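With one protein chain held back, the other chains of the complex are shown just where they sit.
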Amino acid sequence: MQDIADLYQAVILDHNRRPRNFGEMENPDRVAVGDNPVCGDHYTVFLQMDGDRIREITFHGAGCAISKASASVMTSMLKGKTLAEIKALYSDFHHLVTSGEIDEGNLSDLSAFAGVHQFPARIKCATLSWHAALNAAERPGEEPEPVTTE
Amino acid sequence: MQDIADLYQAVILDHNRRPRNFGEMENPDRVAVGDNPVCGDHYTVFLQMDGDRIREITFHGAGCAISKASASVMTSMLKGKTLAEIKALYSDFHHLVTSGEIDEGNLSDLSAFAGVHQFPARIKCATLSWHAALNAAERPGEEPEPVTTE
Amino acid sequence: MKKTMTSIREEFPVLDQQVYGHDLIYFDNAATTQKPRSVIDAVSGYYEKDNSNVHRGIHALSHRATEAYEAARARAAAFIGAGSEKEIVFTRGTTEAINLVASSWCNRYLKPGDRILLTEMEHHSNLVPWQLAAERTGAELVFVPVTGDEGLLQLDRLDALLAGNVKLFAFTHISNALGTINPVAELCRRARDQGVVTLVDAAQSVGHAPLDVSGIGCDFLAFSGHKMCGPTGIGALYGRRDLLEALPPYHGGGEMIRKVDLHRSEWKGVPHKFEAGTPHISGAIGLHAAMDYLDEIGRKAIYSHDRELGEYAAERLRSLRNLRLLGPPAERAGIASFHLPNVHAHDVVSFADRRGLALRGGHHCTQPLMKRLGLESTVRASFYIYNTKEEIDRFVEVIEEIQAFFG
Partner (left out) sequence: MKKTMTSIREEFPVLDQQVYGHDLIYFDNAATTQKPRSVIDAVSGYYEKDNSNVHRGIHALSHRATEAYEAARARAAAFIGAGSEKEIVFTRGTTEAINLVASSWCNRYLKPGDRILLTEMEHHSNLVPWQLAAERTGAELVFVPVTGDEGLLQLDRLDALLAGNVKLFAFTHISNALGTINPVAELCRRARDQGVVTLVDAAQSVGHAPLDVSGIGCDFLAFSGHKMCGPTGIGALYGRRDLLEALPPYHGGGEMIRKVDLHRSEWKGVPHKFEAGTPHISGAIGLHAAMDYLDEIGRKAIYSHDRELGEYAAERLRSLRNLRLLGPPAERAGIASFHLPNVHAHDVVSFADRRGLALRGGHHCTQPLMKRLGLESTVRASFYIYNTKEEIDRFVEVIEEIQAFFG
């Protein structure tokens, strides 16, 4: 029996209650907004960069437990990573939330999201902040359009 | 068994082959057009009046056997009738083609159309020229709109 | 109700299933209702026996299909108390019906500076078409405000608003987001007193309550079959005959013309002028069966059943801590919408789903209303003829479980 606890792992409930790196950043190098108008989830991701490496990352906004916990876990893991590393990690994470399969050892707390694949309507919640972070990290200079998952 | 011969009575086939009062009139007092664009039936009815009594009536145009025979029988019967008499006759005829019931003795050749009620799609064919004739007889003076049955 | 609850439930095949090991409790009726056997069979029966195109044919099947299609129109006219079947235009649903008026009526009558009056509680389908019309014609939109969480229209402002060069007033009969029942007859009367044309969005009311357009006194009224036990893809626009006759056509195509030349055409009379192309024949026939079904139960009985469930749910929810119940204090339709400050609506709905409970979470296509309430979304339970108080008890249990889980 798949139950609701598969989706809301303890790690997720914890990050939802006490999100890490939560708050606006004073002097961000880059900012991107992620938006799901269908459910009203909306987050802003703030970055400070060292070249193409993330030095500092925070997020702010509101949404469901899955999207908030995902943003919280993500920010905890992206600090110090390069754009290429982020992309690779996102690719593993995306595989995880769509298939439930844990291939890689370096997912760490992200593996708490394995249950999401049983809740297809919630996959977008799990990936929303990632889209925003990638959007910010990839497009230096420009004022990016808000990314949306619908 | 209802068969096709119920619709196409000998009288109808005869009037269809040799329509009476068929042709344009030289000096009509009134003219009205009856039109069924769905099947392309279209007739013009020409009248010469004595007060509200029809002196002469002819028709011209083309259409299916039912509409043509109906116009032919109608013109044969309306000569010399007043508007009130025509309305009464049309009311009987309309009852006939929608119910199949022959109430009145004065329908004469019109009773050949009793079978039409079994062919509801054809009722409009049977009444098209009547609408035109009534339209012409009722609205002296004006240039009448074409009547249509759709 | 004339039928027992057991017999009603048995008539809806979809209810007889389990979801994740729990009996399905379907509380998403404001989004769409389920279909009774008689409606499903009317649609199949049409395809099995009479299927044919309508209007243009004189063979037996075509005649049967045409008769059945036009009988559905006459039935719809009678169902809502229209004076003639010529006042019923079949559309895909409420949305298309409103778009038809927003296109044909607005293009003909509105000029820059004219105003369209709406309310702050409208469904996007009764808002966005008017935004597009306003953009095209240069007209402006103005809104009757909504009071706070109670979700009532601020009617003391209405006459002044109507007086401000308003040409059309479009509003919902029952709010899909909050369950508010608006005093439609009064609204129409006040609009008529100022010469303003009215459109009632009856998506949430036609299948839930006795309804009579002549009593209401509206000029246009729109509804959807799928929200009243009918098939998807069918709905209707009621329009007062003289108004419909004065309108230009909507779509062009087969069936709606009288005569076509290469460069110009003449239209049929109402309502066919507005129905271009092959219509949704099986949909109209299924809708006919749905109207028969609802009248068999009785719309008065449905109305009191739905409202009783709405009141009961509201009462039970009010007793929960940390829950913000929205909607009117009394006279509530069968809709209970609420906000849990500690749990996002989507988490509530996902969780409830695993208990077999179908709820809706989100903005319910009323983003401006949500903004007015200071919310992104609410959780909504909406009831219909086959729902019971026992289901509501179970639902409240699940909400309590959710509060404890995320607490």
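Assorted remarks:
By written order: A, B and C. Residues from 1 in each chain.
Definition applied: a residue touches a chain if its C-beta (ideal position, glycine included) is under 8 Å from a C-beta of that chain, and two chains touch if they have at least 3 such contacts.
Please read all numbers here as calculations on a predicted model, not as lab measurements.
Checked against the full complex, the candidates B:C64, B:M77 or B:A114 give a single residue touching the omitted chain, namely B:C64. Residue-wise, the contact with the chain that is not shown comes from C:R264, picked out of C:K111, C:R264 or C:R321.
The hidden chain makes contact, of the residues C:T94, C:S205 or C:T378, with C:T94.
Those residues of chain C that touch the chain absent from the view are 13-14, 17, 19-20, 24, 26, 28, 31-32, 34-35, 39-40, 43-44, 47-53, 56-62, 92-96, 98-99, 102, 120, 123-125, 127-132, 141, 143, 224, 226, 231-234, 249, 251-257, 259-265, 276-283, 346, 349-350, 352-353, 357-362, 364-365, 367-368, 371. Seen from chain A, the chain kept out of the figure touches residues 37-38, 119-122, 148, 150.
Not every partner is drawn; the one left out touches chain B at residues 1-4, 7-8, 13, 16, 37-42, 62-66, 68, 119, 121-122, 125.
We take it that only the chains that are shown with their structure count from here on.
Mean C-alpha positions place chain A and chain C at a centre distance of 38 Å. Rounded to whole angstrom units, the spacing between the C-alpha centres of chain B and chain C is 47. For this pair, chain A with chain B, the centres built from the Cα atoms lie 79 Å apart. Multi-chain contact residues of chain C, defined as those touching 2 or more other chains: none present.
Residues of chain B in contact with two or more other chains: none.
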